[in-house]
Every structure is written in C-alpha cells, then in structure tokens.
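Notes to accompany the following structure.
All protein chains of the complex are present and in place, except for one that has been dropped.
This part shows subunit A:
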C-alpha cells in the first residue's frame, strides 16, 4: 500500500467516524436537545411542577377560550395522541391561531394542565399565497375567535 493510499484510507475512516459521531450526537441528545415536550411525552410522567419547561404541539381547533379580562386565554395543545390544556395571559404572537403550531414556555401544574408564561408560534414548512390558502385551508384568526 502506497503512502497516498494509506492516507486516503485514514481519511475515509475519519469520515466514517465523524458520521457515526453525528448519529450518536443526534440520537443521544434526543431528550436533552428537544426544544419542547409534546403532550404525549408527558403522559407517562410529569416534569416537576416548578421546573420551567416548554410544551409544543398544535392548537386544537375550536379550543381557544378568551377570558373577560381580554388578556387571558385558555386553549388545548395536541400532538394527535394526547392533549394538554394550557392557560396563558399576555400578548400572543400574530401567528398564534387554531390549527397552527405553538410552543408554550411555563410549567406544569399537578393536575397535568400547563401554565404558560410566554407563547411562541411555530411555523410549519408549508408556504403558499393567500388566495390558495383560502381554498385549501380554513384559517381562523384571533379576530374570528373573539
């Protein structure tokens, strides 16, 4: 084996090791690097009530209830397998609406409901012009739910 082929072999081995390292990092950090809990993640056991966590999922259609004070809202987050009721009082982002993704920051209460201190809208990978969206999606804005 010439020196050049030996170096080539070493580089190939190094790349294979790096690929394995990336896979290990991706799978090993799955729990730690998760940005949020999904409702079905916490079905088995709740994180400690005073621990600050994030809850993510879709806002269930028809679940947004606005309180009389005008800033408090209650809604249900679902991931298709489980649901979690959430309460929040404050300013929700523009893209927060029913049927859309949401990430709520806050903590779980002992009764498995979630008290949010901040809301982030999660956008999906679909992009389309408004005329088309009107035909394909029934979009409910905050104005409609008021």
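FYI, a residue touches a chain if its C-beta (ideal position, glycine included) is under 8 Å from a C-beta of that chain, and two chains touch if they have at least 3 such contacts; residues count from 1.
Simple rule for what comes next: contacts and distances are computed from a predicted model.
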| task | Choose one: "Putative DNA-binding domain-containing protein", "Branched-chain amino acid ABC transporter permease", "ATP synthase subunit a" or "Heme exporter protein C". The correct choice is the protein name in UniProt for the chain not shown. | result | "Heme exporter protein C"
| query | Which residue among A:70, A:110 or A:130 touches the omitted chain? | reply | A:130
| query | Of the listed residues A:8, A:52 or A:112, which contacts the missing chain in the full complex? | reply | A:8
| Given the full complex, what residues of subunit A touch the hidden partner chain? | 4, 7-8, 11, 14-15, 18-19, 21-23, 25-27, 29-30, 33-36, 38, 56, 92-96, 100, 103, 118-134, 137, 139
